[in-house]
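Heads up, one of the protein chains got dropped from this complex, but the rest are sitting where they should.
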C-alpha cells in the first residue's frame, strides 16, 4: 500500500493543558499510525517518545515519571527523555539497542507539535502559523473531538466551504451564497491559501438572533491550510457595504480567528483540536463562548457526515467518483500533500513545482 | 467468491408505515449488500435510491427531501426520484454520470418491495403473495427484528418446521409431533409450497392456557416459501377430529395468516419483517395480539440460535456437515435459490427444470 501519511511534518498532539506537571499526567496518542507517549519534565519541558517499550512492547504510557525520565512499569526499564535506556533492573549492562524512539516536540500557540519524520529535518519554522488561545487581544475558546474517518476526507471537508450551506445550515452556514462561491486559491510550498468574500448575506444560523431583523453582512474568509491538515482562518463580518470587490466598506462587527488542526491517528480516525473566538475590540458578552460552542455543534454535524462517508468509501474504495467545481480546493490541497508524500518516499519533485 | 444474493428479486424494505411523509422520514437500509435510501414524494409515492452520492460517497440518507427530489446535504447535489442529478450548486453543467442508481419500488400488502436487479425485469407479479395487516376480515399484528446471521440459515430455519418442537418449545412449538412430520413439498419456479397436518396434539406452549385441559387440536400448516426468503403461512387449528387425511372434521377454532419476510442486509445480518393474526370469525379478545407477541418471543428464540450458529459456521465454513431427513425442505428451497442465482450469473437453466 502506498504511504498515506507525510512523515516530515509537525502533527498536533493536543492543547498544552492536556499534558501537565501532575504525577500521573502521561498521555497516550496515536499519530499517523505511530503510538506516542507525552509527558512533561520537572522543568516543564515536553517529551514525546514512542509508546512501546523496546523489550516486549509494553505501553510506556502506563509508566512512571522519574525526574526527566520515564520508567516502564512492566519490568522497570528506565528511559531518558531522549529515549536512551539508563537502567535495566537486575543487570549492569544495557544493550545499545535498548532505546525508545524520541520525537522532536515543540509547544507553540498552546498547541503541542510532534515531528514524525527524520529528526534532523525538524525545522520549527515549518510549524503552522496560528493564533493561540493565550494570544493577547483575542478570546479564543478551545475544544477537541475524535472522529472515525480518514484524514483525507477531513482535508476535502476543510478545503471547500461550500458545504457550510448544507452540512452547517443551522450552525455556521445556511446561506446558499456559500454554495455559489468560486474562491481564488494560492498554492504554497506546504498548503493552500484561500481568501473570499460573501457579500450582503444573512447572519449564519447560530448567531442570526444576535442581529436586528434584516441585517445583512459582508463576510470575509481568509484561510491558510497547511499539511498535514492545519486550517487557520481569520473570519470577519461587516455590516453590508457597497463595495463589490476587496475590503468591505461596512462596519467591522465580528473579527475572529479560528485555528483548527486535524491529526490522523491512523487510517480510520482523527483527533481534531480547534478554537474560535473574537478580538477584544469586537467582543461582547458571551460572543466568544458562543463561537466556541458553535464549533462543537458544527463539527458534530461534520462528524456524522464524515463517519457515514468513511464507511461508504471503505466499502467501495475503487468506485469511480464524479467531480464537481467545488472540488478545486480539495483537489489542490490533496495534490500538495500527495506531492510531498511522493517526494519524501524518494520520488522526484514534479516539474510543475509548487504553483501548479 | 460466488454470488450469494439473487439480484432479480423483490426484497422487502420494511412495513409501509416505516417510511412516511414526515419531513425527516428518510430511511437507510442495506439490502443484499447494497445501501438503499427510501423516502416518499409529496404525492406519497415511494422512492428508492442508492444511499451513496456519486460525488464523494456521502450518505444520501443524511439528505433533505425537496419536492420529489432528494438533496445530498454534504455539497448540495440534488437528485430526482429517478436518480438523475438536477442541480450542482456553484456550476451550470451537470456531468451525465452524476446520477444515483434508482431501484424499482412497489408497495403491496403494507410491505415496501425493492427490486435489486435489472430494472427492465422488475415484474410486480413476482412480488410474493401475502396478506397485509390492512386486509379486511383479518387482524394481523406487525413487528420486526434485526438478526446477525446469514439469510441462508434463516431459509433453513423456515423451510423446516421440525425445529418448532425444540427451539420453540415454550412458544409456538413444543409438541414432539412436529419433530416427526415428513411434509410433502411442491417445488415452484421461485420457491416451495408445503402443506401438512399434525393431528390430535396439545395446544402449543404460548396458547395452551386458553384451552380447557385435555383439549386436542388438529393443526394445518399451509406454507408458500419464495425467494429470496418470503414465508407466508395459513395456520389453522381445529378441535381434534377423526379424519386422518385431508381436512380435519373438527371445529375450526383458530384461523390465521402469518406473513414473514427475511431481507439479507449483507452476509452477516438480516432484517426480519413479520405479522400474525386471526380472522374476524375466529378472533376473541386479545387473541391476535397474543399471536403477534408470541412471534416476537419465538423469533428471539430463533435469533439466539441462529446468531450462535452463524458464529460457528463462519469459524469453520468448510467443515463437513451431516444431513438428516428434515433437511429435505431446506435443501429444496436452497436448491431453487441457488439455481436462480446460477442462471442469473449466466449459467444455463438445469435440465431438471423446476420440479426436481
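Details
When the chains are written out, they are named A and B in that same order, and each has its own residue count from 1.
Simple rule for what comes next: a contact is a pair of C-beta atoms (placed from the backbone, for glycine too) under 8 Å apart; a residue touches a chain by one contact, two chains touch by 3 or more.
Please read all numbers here as calculations on a predicted model, not as lab measurements.
Within the complete assembly, B:326 is the residue of B:78, B:141, B:190 or B:326 that touches the hidden chain.
For chain A, the residues in touch with the chain missing from this view are 35, 51-52, 54-59, 61-62, 71-77, 88-91, 95, 97-98.
Contact residues of chain B toward the unshown chain are 153, 156, 160, 162-163, 165-167, 169, 176, 179-182, 304-305, 308-309, 312-313, 315-316, 319-326.
We take it that only the chains that are shown with their structure count from here on.
Chain A maps onto chain B through a rotation of 120 degrees [Cα fit, steps of 5, range 0 to 180]. Centre-to-centre, using mean CA coordinates, chain A is 47 Å away from chain B.
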